[in-house]
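Here the complex is missing one protein chain, while the rest keep their positions.
Here is chain A:
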Amino acid sequence: MDIVKEVLDKQAKEAEKYKPINVVKHEEVKIDAGRLMISDPNVFSEEIKENTESYLLNLTRDNVQLLVNSIWELPTERLDEHIVVKLPKPSFALPRARKLPVPRAPTKWEQFAKDKGIVKRKKDKKVWDEELGKWVPTYGYQKYKAERDKDWVLEVPKNIDPMTDMFQKKKDLKNEKIAKNEISRMKNIARAQKVDMPRVGFVSEESASAKDLLVAATIAKASTASVGKFQASLPKEKTARGIGVRELIPGSQKRKRALNNAMEKSEQIEVVDKLLKKRPKIDVEKAVQIQKREDREEREKKPVEKKKKGGSKSKHAKKFTKKPKSGMGRAGNKKPAGRKRR
């Protein structure tokens, strides 16, 4: 028994050497270990007014001790000779810096491919060229060199001018392709941002599709004062149909002709009915304004009569009820008076 007492005594003496690490609080403190943050909702004692600095130091010390006590209990790891502690996720929420990311709207091709179930196949970076007898890049860097080696001579077709520069033609075609691609990129951006875009008739003769050309021809033909009624047509000519073709033809909406006698009759009757049934519209705002004006005029008339009756006590009739202030009489009084203070 003596030994036990001795050990306990020794431990007690050892403990006396050190200051305590436990802290007692009335109200529970809120600890956010993930953000190393502690909020202490306890009311201050009167001491804060006398020794502010020392009180703050002690108060903060106690709170930090509580925070440290909770952090030291978290699971630890050993990382390159250091003891690191795994912090939980912070619970005190802070606002974001930017909006939430939204997925990019699919391009027209992406949408089409998805509808049709077209899956993108990955091309090889280099392909074997039989003609040149070497590996040639499919696209990008050094592609043009292989192209140049391959097409060192170009044939001029019989049906065109023999003096045509085929190399220039090839270059132009490629540039056109790039331009077309750029336009569709712009269109995709506009579609994603929901901007109204003017419709493009067709890009050029060479890159436009048959459908584009047909639409252009139909619109051109109908762009007369009589909406193309007296325009001669070719033997097997087609007219473009589809969403929005009619809208593109100027004046097409105005001239909806009645098809037969009965329809025309009903249309005319409708017009006459409309005219006969017409009632005057009441513009409430205008009516209120008129009423107000009349009231005001009446009011302005009355005091003149009163004056006559009551005689004249003072020569100057009181116009202002309040004392006039400086700066209040300026025309277009919008600015506050006085020096501009910041």
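We take it that a residue touches a chain if its C-beta (ideal position, glycine included) is under 8 Å from a C-beta of that chain, and two chains touch if they have at least 3 such contacts; residues count from 1.
In this text, contacts and distances are computed from a predicted model.
Between the names "ER membrane protein complex subunit 3", "Geranylgeranyl transferase type-2 subunit alpha", "Elongator complex protein 6" or "Ribosome production factor 2 homolog", the one given in UniProt for the chain missing from this structure view is "Ribosome production factor 2 homolog".
Within the complete assembly, A:43 is the residue of A:3, A:24 or A:43 that touches the hidden chain. Among A:85, A:263, A:287 or A:337, only A:85 touches the chain that is left out of the view.
Of the options A:99, A:122 or A:158, the residue whose C-beta touches the omitted chain is A:99. Residues touching the missing chain, restricted to chain A, are 14-15, 17-21, 34-44, 48, 52-53, 56-57, 59-61, 63-65, 67-69, 71-73, 76-77, 79, 82-87, 90, 92-104, 186, 189, 192-193, 341-342 (touch as defined at the top).
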